[in-house]
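Note that one protein chain is taken out, while the other chains of the complex remain in position.
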Amino acid sequence: MCECNCHTNYTLDTLIPQVGIITDIRQETPDVKTFRVNAPEGGKLFEHMPGQCAMVCVPGVSEAMFSITSSPTNKEYQEFSIKRCGELTDVLHSMQVGDEITVRGPYGNNFPVETELKGKNLLFIAGGIGLAPLRSVINYVLDNRENYGTVDIVYGSRSADDLVQLKEIQEVWMKAEGVNVHLTIDRPQDGWDGHVGFVPAYVKELNMTTDKTVLICGPPIMIKFVLAGLLEMGFSKEQVYTTLELRMKCGIGKCGRCNIGSKYVCKDGPVFRFDEIDELPNEY
Amino acid sequence: MKKIVKENLPALFRAIAAQQDLFLPIKTAGQTNFGLWTEEAEVDLETLKTVKSGKDMFFPQSETLYTCLKDDKKIYIKPEALQDRNFVAFGMKGCDVKGLEVLDRVFLADPVDTFYAARRKHGIIVAMACNEPETSCFCKVFGVDCAEPSADVAVWLTSTALCWKAQTEKGEALTATLTAAGLLEEATEADLHHVEGEKAVTRAIVEKLPYMNLSLEGWNGEALNEKFNSPLWEKLYKGCLACGTCTFVCPTCQCYDIKDYKTGTGVQRYRCWDSCMYSDFTMMAHGNNRTSQMQRYRQRFMHKLIYFPANNDGMYSCVGCGRCVEKCPSSLNIVKVIKAFAAEKTNEGGAR
Amino acid sequence: MQRLIDRAKELLADGTVVRVLGWKAGDMGYNPEPAMFDNAAELRNFVYDGFCGANLSKFMIEASKLEGKTLVFLKPCDTYSFNQLIKEHRVDRDKAYIIGVGCQGKLSMEKIKSMGVKAIESVSGADAFDAAEELTFETLYGEKTVAYKDAMLQRCHVCKGKEHMIYDELLGESKDTKDADRFAEVERIEAMSPEERFAFFQAELSKCIRCNACRNVCPACSCRKCIFDGTKYDSAQKANTTSFEEKMFHIIRAFHVAGRCTDCGECSRVCPQGIPLHLFNRKFIKDIETFYGEYQAGADTDSKGPLTSYTFDDVEPSIVAERG
Partner (left out) sequence: MSIEAKEEFRPKIVAFCCNWCSYAGADLAGSSRLSYPADVKIIRVPCSCRVNPMFILRAFEKGADGVILCGCHPGDCHYSTGNFYARRRMTLLFSMLDYLGVENGRTRVEWVSAAEGVKFSTTMNEFVAKIHSLGKNVRLGDIRCKD
């Protein structure tokens, strides 16, 4: 269509997206699908770090920020696990392999995998779709296993059917060396012989030692109770990281809507340490 | 310093417009705003403040970023071309120019907004000194000298002439062209005297303005939680209609929204001014983190007076132009907020 | 004004009301703001004068959700809006104690400024119940006087009258300020050629900055969620793309309040760009009167609105083309 090269003589603005092609779709749970995205000519759209996000858009529908769930150690593609919960996600869920979308990013900061987390024992706590951003870190850690200590993963969901990435959890994470995976579901269910109970309670039951750095992601209410539990167990807020979610538009700290206190969640976040969150006004 | 007699102003505008686009205050249906000069346009240099500040010459209220064209499953993205033609922004006031400094902090920070940056690069600002400031003005509080604005070119409108002083390289270049065209002539001793007189008069009036002594003491990053949690907000916001007047007339408000428009042949992605006063500003699929108007009202002032300076070496995101003071349908404004907090402080002091 | 404060204090003291909705004095003598007073002490800042143009009836939607009665001061024209809100079940009559306050015409700062008065330090003559013939302004550039009548809001020149349509008690004296025909402006435009009309409205509407002040102040625009705030409809956006404001927003907004608009004139009062928005509403009011008979929204709380009723013999839409 457009053959002109009128725009090739200057750097493209960060607000101009790239076209991405959907190369694989996995139905994770009844309402979560994982989309694999490549550049139309093959390869990855961009490089990112674990915890970073990207703006995914279906032109004419809407655009929203999603965390990149694949690890940067994956050199072939990027993945997004997306829960069906609104206008844009409805359309995304109806898409097929070969369909094109637009993506811009990566945006935001990342979990400090190369700095603070290095050499640490790690405890990942996730609830539901909250596994998406942590999965990127977990796979990054597993691919650079020698840089980190023990790895514990606590992951809970409403039911066994709502556990995201179950195949990978069972086939990769559970078999990895020095990795303990603890799964739980909210209510008893036929065919489930694992743990039953809410994530915060399970974390307490597991009686983790406090020599770990914790990464949490899940529904706000879960984060709240998990944090309270951790503090009770003797963890300090400096040991705990999470990601915040707010309405975002530009992704580069300019459009103003994700501004809380003197931070812009899209640029200064989404990853925050809990002692940093404490300094923010209570508006998230 | 150069000058041009008032009668020749149309010729000056014509000459500028022949070389590049010229924006200046134009009166349409009774209201003055910056607009593109044409022979028919009613130029209005008398009105002290345009309704909207000059910011939309650099950050338009609505601008297309790119167009998406679809061909079956394939998507083509056609970015909008950047500003590549010079333009002159004539008649901005000291506060408007200062407002651009604030916007620069946002749009020129990494990653640079190339659309804005291109306009800044190609824009030549001819700022006009104020005479007869309004009681709603308080630019001096933010360090603006409205009697001598700093811009590419500063101009003074006296009773007989427009005096012209280039202050930057860009300004020098424009001045040289216009002088070569025989439009600008050397100002006389009398003109200089006249300008100095004007400046002195304006500065004397500024000293008498009621908001001149507004104190910003206590508005800094350290006071974040104290100000945020103050019960005063609950009282202050009551009359707020949740309209966007204050944000749209403000020279420093820069929040924007990004939207799609289906033209029938493609999808235009454009950005447009948004307002933190609007209920849908922070609305997303899983909820809204600012559900009450009090929170939204508080956000605007906290951002201008606390968050922004905390991130930008103490620079406030207010330039004291007083547009919100004049335009708010409920007569709420930043001055009332600052005063209310100051009064609270005094009361507390008195009680102790 | 003291009478109002004293009466408000009495009503607070005897427990009739738990809060007062009124106007709070600004810092300049001409910029009062709508405010809620929770106790007698706060009433020291209460003000009621010629600058209190704000119609408080819409604030009663929120006040109706609060515990206890709210004392609200309504000017004669505001009571029409309040009635209309009762009719639409948006306010709770039982939660309101209405003092109908006298009105001698409210002032427009825009008009005052357009008459060359600027840098005002203080003003006299704007007393609510004893308005002077002439307003006197002390300004930084000397004293200026302006006839009160010339400084009035447009709506006061076509005042609907001194009668309050609903109240619990009345306080203060009103004045007849009507000196123009309500439809004169509309008729003047109707008399123009289509090209002139088009040019006129384009010029006015192209000034719109889509701040939504007209919508948010309008007592008839009381939808919980405005159609123009939806995300489904791609024209329903806050963008100022000019053609949208000119060709959609204001026409639809006027249509949505047609038959319910009491002509309170708040839209024109608040517009930062001075767009005469009442010209749309009044056109609908005029058409309704021509086609379906006299109707004043807000004159009562139970009549059927003109767009929610019909007769078998209503005029056909083709009348518009036929009358030329």
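Just so it is clear, A, B and C label the chains in written order, and each chain counts residues from 1 on its own.
In the analysis below, contacts are C-beta pairs under 8 Å (C-beta built on N, C-alpha and C of every residue); 3 or more make two chains touch, one makes a residue touch a chain.
This structure is a prediction, so every number in the text was calculated from the model and none was measured.
Among the chains on display, the ones the left-out chain touches in the entire complex are B, C.
Of the candidate positions C:10, C:130 or C:190, contact with the hidden chain is made by C:190.
Remark: the omitted chain is touched by one listed residue; of C:145, C:243 or C:303 this is C:243.
Within the entire complex, the positions of subunit B that touch the omitted partner chain are 261, 263-265, 268. Subunit C residues in contact with the hidden partner, per the touch definition given at the top, are 186, 189-190, 194-201, 227, 235, 241-244, 247-248, 251-252, 254-255, 258, 280, 283-284, 287-288, 291-292, 306-308, 310-312, 314-321, 324.
Just so it is clear, only the chains that are shown with their structure count from here on.
Farthest chain from subunit A, judged by C-alpha centroids: C. Here the chain at the heart of the shown protein, by mean C-alpha position, is B. Between subunit A and subunit B, the centres computed from C-alpha atoms are 39 Å apart. Residue positions 234 of subunit C each touch two or more of the other chains. Touching of two or more other chains is recorded for residues 257, 260, 262, 274 of subunit B. Those residues of subunit B whose C-beta lies close enough to touch subunit C in the complex are 28-31, 33, 48, 51-52, 61-62, 132-135, 205, 208-210, 238-239, 241-245, 247-249, 257, 259-262, 270, 272-275, 278-280, 325-327, 329-332, 335-336, 339. Within the complex formed with subunit B, the subunit A residues making contact are 1-2, 6-7, 10-19, 40, 59-64, 85-86, 89, 98-102, 245-247, 249-250, 252-262, 281, 283-284. By the touch rule above, subunit C contacts subunit B in their complex via residues 24, 26-28, 31-36, 54, 109, 114, 118-121, 139-141, 203-204, 206-207, 209-213, 215-217, 229, 234-235, 237-241, 269-270, 272-275.
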